[in-house]
Structure formats: C-alpha cells, structure tokens
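Not every chain of the complex is shown here; the ones you see sit where they belong.
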Amino acid sequence: MTLRDIAALINARIDADVSDGGLEIRRVAKIEEAGEGDITFLANPKYIRHLATTNASAVIVANALKDIPPREGRGPALLRVQDPYLSFVRVLAAFNPPPDPVAPGIHPTAVVASSARLGRDVRIAAYAVVGERVVVGDGAMIGPHAAVGDDVTIGPGSLLYSHVTVREGCHIGARVILQPGAVIGSDGFGFAPRKDGSYDKIPQMGIVVIEDDVEIGANTTIDRATMGETRIGRGAKLDNLIQIAHNVTIGPHTVIAAQTGVSGSTRIGANCVIAGQVGFAGHLEIADRTMIGAQSGLHRSITTPGEQWFGYPAMPARQARPMLSREDSSTASPVGRDTDRMAGMRARAAFWTSS
Amino acid sequence: MTLRDIAALINARIDADVSDGGLEIRRVAKIEEAGEGDITFLANPKYIRHLATTNASAVIVANALKDIPPREGRGPALLRVQDPYLSFVRVLAAFNPPPDPVAPGIHPTAVVASSARLGRDVRIAAYAVVGERVVVGDGAMIGPHAAVGDDVTIGPGSLLYSHVTVREGCHIGARVILQPGAVIGSDGFGFAPRKDGSYDKIPQMGIVVIEDDVEIGANTTIDRATMGETRIGRGAKLDNLIQIAHNVTIGPHTVIAAQTGVSGSTRIGANCVIAGQVGFAGHLEIADRTMIGAQSGLHRSITTPGEQWFGYPAMPARQARPMLSREDSSTASPVGRDTDRMAGMRARAAFWTSS
C-alpha cells in the first residue's frame, strides 16, 4: 500500500517532507524496531523521543502532537489523525486480513439440507452439517464440524469456526464471529421440583438471538430461553468459557472477559465492561456503562450508570477501598490502584503491551 | 387436547360450570395474556384477582384455593391439583414435545462399528461415530459429530447432542440428556512428581457412570476415575461448564449450577442444591440436602444434612450473616436476605419469572 492509500484508509493528513504520497509501505512494526518501508504509531506523547531515532518510513501520530524532536537527516512521514492507536489497528488489519481457514465453496463432505438457502460466496468446510430451512448470508463461513440446526439464520459475513453448535431456531446476525466450540442455544437450566425431591424438566422453548458484530469466545455457552429470547446485543464481545443462562439480555457494546457467568433473566446494560470470573445472580438489572472487577459476585441490581463495582459480594469501588484498607493496609492501595485495570484488563486496547 | 385429557394427565379435578370436559385446549399462556382456548395456571394466591379478569378457558389452581373472586359471565374452568406449578409444567411439556433435531434412522454418513448393538427407534445423526461393542438403548438419539468410544453403553431414551464425547468404557443410563459439547470420561488429572520437578502421568483406568434421568450441561467435563468410577447419581442435574474430577460421586437429585468445580474424590450427597461458580476441595463429604451459595469455596466436609452454606471459605449461613453485618452494615441485609435465592437461583421453579 502507498502512503496515500493508508492516509485515505484512516482519514489522515500527511505531514511530511516526503515529496509525495507514493511511498510504498510494506509492513507494520513497533516504533523501536521499524525500518525502511515500515509504518508504526505513537499514541503516548511520553515516548516522543522515539521520533528522533526511529527508522520507520511513516508514523501515525495525533493531530495535536507538538514539539516533534529535531533529527539529523530526513525523518519519517507523519500521518496526523485523531486517534493514533485506533488508526494503527485499522492499518494493521488491512495488512493482515483475517486468516481464511476454509476454502471457497461447499466442501463435498458437508451435509447441507436441500431446503437450506445459501447466499453468495458462502464457504462451508468439511463435515459441517446445515439443517433444514437454514438461511446463510453472503460471504458467511461455516467451519469444519460445525453443526447448524434446523431453522437457524446466519447473517452475511459471519464466521463460525470448528465445532460450533447453533441449535434449532436461533438467529445469528451479520459479521458475527463464533470461536471454536461455542454453543448457541443449548437448553436453559430449568426444573420443577416434585414432592419426592426429584425434578421435572421444564421445556426450553425459546431461542437465542445474537445481533450484528458480536464476537463469542471459544467454548462459551449461551442457553436458549425458556420462552422468548436470550439476546446478545449488537457489538457485544464475549470471551472464552462464559456462561449465559436462559432469558438473559446483554446490552450493545458490552464486553465480558473469560469465565464469567450470568444467571437466568438478568439484564446487563449497554457499554458495560465486565472482567473475568464474575458471577451474576438471576433476575438482576445492571445499568449501562457499569464496570465490574474480576471475580466479583453480583447479587443485587445496579441502578446508577457508569459506576465501578467489585468484590464478593460486590460493592461500589468508592465504598470498597476504605473498607479494605481498614482490614489490611498492606493490600489496600494495590487493590484501589488496580481496580480500573482489573475491570478493563482484557477489554482495553492492549496492543503493544500484550505482544 | 381436551380439558378431560389434560385433567387425566395431571390427575386434576375439573371444578367448572363448563358443561363437559370436551372443551378443546389449544395453547398454554400467561394468565394475563391468555385467551379463548388457552390454559394457564395460578400458583401464588397473591394473584387471585386475575381469575376475575383472565380470558383463559382453563386455569390450573391448588386444591386448597379459596375465595375465588366473582366475575361477570362465565369464568374459566378450574383444574384443581395439589401443585399447580408442577402440573402446569407437565401440560406445557405435553404441548411442546422436545425438538427432534435428528431425523429417524441412521444417517448414511454415521460411522457405526459392526459390533455395536442398536435398539429400536435409535436415531444417529450425520457424522456421528459409534465405537466397537457400544450398546445403544431403544429410542436413544446420537447427535451430529458425537463421538462414542468403544464399550460404551447408552440407556434407552437418552439424548446426546452435537459434539458430545463419551470416551471408552463409560456407562450412560436411561433418559439421560447430554447437551452439546459435554465431555464424559476425559482422563482424570493425576501426576506423580519426579525428583527433578517433572511429572509422571498416572494412568486413569476407571470409568464414568451416569445414572438414569441425569442432565449434563453444554461443555461440562466429567473425568474418568483413576480406578473405579466417577458417578453421577440418578436424577442429578448439572448445568453448563461444570468440572467434575476423577472419583467424584454426586448424589441422586442433586442440582449444580454453571461453572462449579468439584475436586477429586469428593462425595456430594443427595438432594443438594449448589449454586454457580462454587469450588470444592478434594476428598470432602457433603451431607444430603446441603444448599451452597454462589461462588463459595468449600475446603472441609459438611456433616449435618440440610444446612445452608456460603462464602470463601464457606461457612454456615446462620454464622455468616452477623459477621458480614459487623464488617459493613450496608451490605449485610441484602446478603442475608438473598442467600436462599442465590443458593437456589437456578434450581428453583423459575418458569414465568425467567421468561
């Protein structure tokens, strides 16, 4: 890609003494390791000194970045944008299109019901099973050994990896990603006690609806509703090994880290950030933009949006800190200091730091 | 179904000014939403006022219900039973037979060993694999991509959903339900340390026995015994993503919510109710009818039957409440009040409330 192509992709202004935008960019790299033909980024002004020494051909920086250090010879082209990190992620994605583990077309071993309707450019892998009346949108991928039940719909551009199950009647939106082993539409856990201590199974007649742009992690399980729907809102991101019980609703753009469990009928709002191994009792309402620390236990509703909660049982962070320091001053400050980090630990933009 | 059919099904007395039991019932519904031809139920006398206004054709009520409010015109037929909720669940199940995701017969792509013995009306789905000397009972279902190892037995009427694994030698009883991705008979986690800090694998030579009428949730894992058996007692219900280690015994009719883990050789009694994300250390004995709150950590045996425990480390509820209130009175009462609810949160009859 040329510098000009990249600038157009991320809506950047080229701020450079390079004569034109025709410079060829071949790779993305860390600022310390970048060489000729590489593009990198600088998000934190604290590291501005690297601009004096980097060998990168181009660096994505903030519109507002000032005091560029002087250097000998010609420095890198600067691409000015509002959010350098996000722009860099987009360049990175452009240079690294997602792997395409399934070849184009329908593998001869796939079992596709004759009543299924497949869009254009659908890829179906070896040993996938697609049930009656399934609708698969344009460009969707169904991985090896995926099992798609009768009457399921899968939106355009969605990716179902190996061993995914989508049971009968569930709806998967557009551009949804289901990592390997995810189970959508297993029976909710509902039983009516008999006098003798044994149980009748309560029929689980509802479905699961997964809206557009959701990602569901490996081996995560989402139960179908008793009646009606279990619903994962658009843009929500669920990590691995999460349990979502029947009739739960997860709001749009909420992020949930691994091994968290949500009990039946709880409604979690939009734009929440929930760390790993958190547990929610049933029938709660969690306000929008709530942040919850790792391993917390929620047993009552949260009505004020935008608060931070943590602990077992969970309490608002502003309340928990002094209490912890009363108990043991040696652990109080780290807990207080790290709350934000734990809550957002997997959700935040952790690109370089995690690589 | 006619009113008379339903009365016979749930052993009800028809208490009505309808002239006969020939009334045709076509649907089940909530009491506020029910119309002509619908049946509903009233379990909580607090809502008795609905009997004056519901348009349902029939309502299941308790034998003991009194003070039926007067109403204009002809009210619904009343079906008198001992337990209206349980009876309603049975009517619901009769109107909603479980989905039948697998067509009758043996799919041509299923790989069934010639030494396997299949009962009558067995359904085996596409790409299922059934090993040597496997015995499958009448009416059992083996879902797509299920892998049934050599020498496994599967009782009549059992349902194995997609991607279930039952490894070699394990026994599955009658009417057992294994949700998608459940793993039965993986190796127990046993290693003998060597002097240099590395480990020898201890052979895991036992099996798993799952008794009649058990349900196992999606992606739950049950390890085979080192020697002897890991055993899940009849009627027990295990939710999703649960870990059962080698040589564990779960008693009959015990209910365990999602993401709980039970360490090796622990024995849990009968009719216990265990909430989600609970952990049990190894080699414990848990008495019958114990109830354990969500996220508790059990590191010692419980010898008195019928108690409620919770916390990390777990303690009896009667002991935990005052301690919590000493620490922080603002959280004490909710915890106290909600203990019962958390313990039973997924196990109780949560039909309307969760829909």
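Letters A and B mark the chains as written, and numbering starts fresh at 1 in each.
Everything that follows uses one rule, which is that a residue touches a chain if its C-beta (ideal position, glycine included) is under 8 Å from a C-beta of that chain, and two chains touch if they have at least 3 such contacts.
Since the model is a prediction, treat every value here as computed from it, not as a measurement.
Oligomeric state of the entire complex in this file, given as copies of the one sequence with 2 shown: 3.
As a convention for this text, only the chains that are shown with their structure count from here on.
Centroids of chain A and chain B (each the mean of its C-alpha atoms) stand 31 Å apart. The residues of chain A lying in touch with chain B in their complex are 111, 127, 129, 131, 145, 147, 149-150, 163, 165, 167-169, 181, 183, 186-195, 197-203, 205-206, 219, 221, 223, 225-228, 241, 243, 245-247, 259, 261, 263-265, 277, 279, 281-283, 295, 297, 299-300, 312-313, 315, 319, 323.
Touching chain A in their complex are the following residues of chain B: 82-83, 85-86, 89-90, 92-93, 96, 98-99, 101, 107, 109, 125-127, 143-145, 161-163, 177, 179-181, 213, 215, 217-219, 235, 237, 239-241, 252-253, 255, 257-259, 270-271, 276-277, 294-295, 312, 327-328, 330-331, 334-335, 338, 341-342, 345-351, 353-355.
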